[in-house]
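Removed from the display is one protein chain of the complex; every other protein chain stays in position.
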Amino acid sequence: MHNKSVAELSRELESGKISSVELTREFLGRLKKEDEQLNSFISITEEQALADAHAADEQRAAGRATPWTGVPFAHKDIFCTNGVATTCGSKMLANFVPPYDATVTANFRKAGAVCLGKTNMDEFAMGSSTESSYFGATTNPWGLSKGEKRVPGGSSGGSAAAVAARLVPAATATDTGGSIRQPAALCGVTGLKPTYGRVSRYGMIAFASSLDQGGTIARSAEDNALMLNVMAGFDPKDSTSIDREVPDYTATLNEPLKGLRIGLPKEYFTGNLSAAMEEQVRSAIREYEKLGATVKEVSLPHADLAIAAYYVIAPAEASANLSRFDGARYGYRCEDPKDLLDMYTRTRAEGFGAEVKRRILVGTYALSAGYFDAYYLKAQKVRRLIQQDFINAFSEVDVLMSPTTPSPAFIQGEKTSDPVTMYLEDVFTIAINLAGVPAMSVPAGFVDGLPVGLQIIGDYFSEARLLNAAHQFQQVTDWHQREPQ
Amino acid sequence: MQWDIVIGLEIHVQLATQTKIFSGSSTAYGAEPNTQANAVDLAMPGTLPVPNEQAFRYAVMFGLAVNAEIERRSVFERKNYFYPDLPKGYQTTQLERPIVGPGYVDIDLANGETKRVRIHHAHLEEDAGKSLHEDFHGMTGIDLNRAGTPLIEVVTEPDMNNADEAVAFAKKLHGIVTSLGICDGDMSQGSMRFDVNISLKPKGADTLGTRTETKNLNSFRFMEQAIAHEVERQMDILEDGGTIVQETRLYNGDRDESRSMRTKEEANDYRYFPCPDLLPVEIDEAFIDEARNSLPELPDARKARFMEQYGLNDYDASLLASDSKLAVFFEAVAERGKDAKLASNWVQGEFSARLNAEEKSVADSPISGAQLGDLVVRIADNTISSAGAKKVFEALWTGENDNVDAIIDAKGLKQVSDTGELEKMVDDVLASMPDQVAQYQQESDPKKQKKMLGGFMGPLMKASKGQGNPKLFNEILVKKLGG
């Protein structure tokens, strides 16, 4: 049962072959056993899940089922869940139980899905390895058979690892600079970061507001489409959410790809991309040619500036977004503060981990008097140049394809000593967030037994086309079906 | 040395919206602490702001009322600083593109002249909560009900040169925002708060001196005192050869003293940047036209109308027109009472004095404009004397009775105005006072004669049991005495 997709589980529930309670019990049993090794969950909400499963079975019996009614899944621990601890991977929020739901959480609740728990993540979504979580690192299920402890990527490493290990069929995730696509690639699963504004950010704990976007991780493109059907849509509670019709993303999965124009950004096939990685990606692209697509080289001339622009804008926004964690109203407060300043400075020194503090300090510096123009304003201008690159490219082609990451999953601890080395993990993903366009990572082969991701980038609001392209690829390949031992 | 005083004002005006600027929480005053602070106001993780349309409508109305340009595409910035009454750790405000651009307000000076005070801009922002420093075991209590209440901050150019001008401007602004209905104007509840920037320069000098900012003055009286205090402080320093430190100061009105809050060197680095949770706000012509069409009569126009329609003089018209609630009350009195001059006298006199004495606003008045109008009618038609009128007013105010005529009857305040009856009383009194009559008739100085008339009034009032119309008695006396 744990190997079935969301679409398959939905059909089994509909046919009455299995109840949601039975399904939920099976997944919970597996989760509690297997996750000791992976640490992909911060919390498992067994009681709530079983209650929800009961309710789902009743809904189905009453003929009021959606495709999600009774299907187990998990939320990244960045989405606020009413009555369930929401930690964002931080000591700061280790005791935080929100009395409200994120819009994404509420949408899954309405759809009748059964949440099994909250997945692990880099603290405040700042990282590419899920090693900075206050609740310990998550281990990538790939590599375990060789006795290696590799990172699952990050920041949504818990969601990606859990889906890869078949602990849940699907999990929500967020992506600010690659946090869905990079872990999806490193764990051999399928992930989608939608267009900025497509999915509500309300109740999704903010890292960098103009870059953050909620999205999906599942094994197949079809399951990603089912997830996005629940998540996407206008939200009056999020000023940056876009009021635009939401298509049924499953409806167009089977469109033929004949005539699809694929662009290969030359800047994404250079540098530290290994020959073996490149070969896997090019072989995937040849599959697309077989499906009738045409391929041409394109250029994103400002690609090399993306990391620099990102590491000004994201920390600057974060420095303000994380000011609310001050020990006054919720979350961690240091012991015996001697005055107000002491409460602030110790609460924040003790409650935040090293990477979060580094980014707050960098962001504060970039916004401070005398540096604003050289850093923040300059980065915003470069951001427009980067966006223009994508607009130009999409005037020539329908989608862009590239590797998701320069290399497969690395060994835990390998990149923690130098933050900048870690930042370079996102070299192919970060520009997409700056532009705000949607992108996916799709399993496309293996190097040394470790998964390789193909990144598919689309124009604004072209999620349906991306899912269609990914789904068609998955009809002729089985990389996404491979299971780690 | 002679000094020029240069004053600029920053005024925080709380907008009278139903809800907060970025959330659907109520802004009603006086609720239990933190019962009107929702997840957004408390800066709970993941929560996001959505701006209130009415706050923009009010800001645009204000802009139109002060002859200002309306910014068609305004932007919100974050102003970053830590304080327990500021839950997000930043205030959402407008810096680069405020909703209201440059404008002006004309103020009336005591010498009868008009002075133009330029407005630099006015921006929308959110109010902070309140810190309560009473003792909670050595802790401070935080109430966030006020956090997120919409404000416009009005910033003037340094166009005022003394405390009178600054207060005149403040009162004028108060009249404008209350007339617009965009602010309740209740200063005791902090609905309007003034920051005063003051500098001194040698008389006639071109360059401005170093300025200080005195913050959070919440009454016209404190504002006047704080300016006087700060001017004197700066003058003392400068005349001793010292220099003024650019700083923010706090004024204690009860003790008439001020202290430094922070100097420029200690000033925070606020790290303003555009709020990424909010998009640019576009105001189109239709929105502005709608706001323009909804503008009520403003103090300047009302003053002109009062002079024209009621024949009031400049001073009375200006005073009554400046406060919208007082103006509305006056018009109700004048409409019912017919005699506008008398209505004006009673509204500015007895009525205002009584409000002040009891620290009440017009809205809290126990008597209505119609009641005071009825009273004016009875004064004008000589039914009661002014002494009687004061008794009626007292009875209305205390709620003893709510009907003017009923009070007059009950208290027997009606004047006797039947000339036949009065003439008989005069005849009787004159007959009983032959010596005084003779004295009067022998007197050649009309001034002295006039004075002597008073001698007959006492017995006449006594004969009429206080109800004779003194004006008529006077006329009859003069006639009978052959004056």
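In order of appearance the chains are A and B, and numbering begins at 1 in each one.
Methods note: contacts are C-beta pairs under 8 Å (C-beta built on N, C-alpha and C of every residue); 3 or more make two chains touch, one makes a residue touch a chain.
Here is the rule we go by: contacts and distances are computed from a predicted model.
Participant: According to its UniProt record, what is the protein name of the omitted chain, chosen from "Aspartyl/glutamyl-tRNA(Asn/Gln) amidotransferase subunit C", "ABC transporter ATP-binding protein", "3-isopropylmalate dehydratase small subunit" or "Transcriptional regulator, TetR family"?
Facilitator: "Aspartyl/glutamyl-tRNA(Asn/Gln) amidotransferase subunit C"
Participant: Considering all chains of the complex, which shown ones does the missing chain contact?
Facilitator: The chain that is not shown touches these displayed chains: A, B.
Participant: For a quick check of understanding: of B:Ile142, B:Leu200 or B:Val429, which residue touches the chain that isn't displayed?
Facilitator: Among B:Ile142, B:Leu200 or B:Val429, only B:Ile142 touches the chain that is not shown.
Participant: For the chain left out of this view, which of A:Arg346, A:Lys415, A:Arg465 or A:His480 touches it?
Facilitator: Only one of A:Arg346, A:Lys415, A:Arg465 or A:His480 touches the chain omitted from view, namely A:Arg346.
Participant: Can you work out which residue in A:Gly16, A:Gly29, A:Pro99 or A:Gly413 touches the chain that's missing from view?
Facilitator: A:Pro99
Participant: Which residue numbers on chain B touch the omitted chain?
Facilitator: 17-19, 23-26, 32-39, 42, 44, 50-56, 73, 80, 82, 84, 131-133, 136, 138-144, 268-269, 271, 274, 276, 278-282
Participant: Suppose we count only contacts with the excluded chain; which residues of chain A make the list?
Facilitator: Those residues of chain A that touch the unshown chain are 95-99, 195-197, 210, 236, 239-240, 242-243, 302, 304-305, 307-309, 311-312, 319, 323, 326-331, 333, 337-346, 348-349, 352, 357-358, 360-362, 364-366, 368, 374-375, 377-385, 387, 418-420, 423, 434-437, 460.
Throughout what follows, only the chains that are shown with their structure count from here on.
Participant: Go ahead and note the Å separation of the Cα centroids belonging to chain A and chain B.
Facilitator: 57
Participant: What part of chain A is in contact with chain B in the complex they form?
Facilitator: Answer in residue numbers: 79-80, 86, 88, 93, 96, 98-100, 102, 201-206, 208-210, 236-240, 316-317, 319-320, 323-326, 328-330, 340, 344, 364, 367-369, 372, 376.
Participant: Could you list, by residue number, the parts of chain B that touch chain A in their complex?
Facilitator: Interface residues on chain B, with respect to chain A: 39, 42-51, 78, 80, 82, 84, 87-90, 140, 142, 269, 271-273, 276-279.
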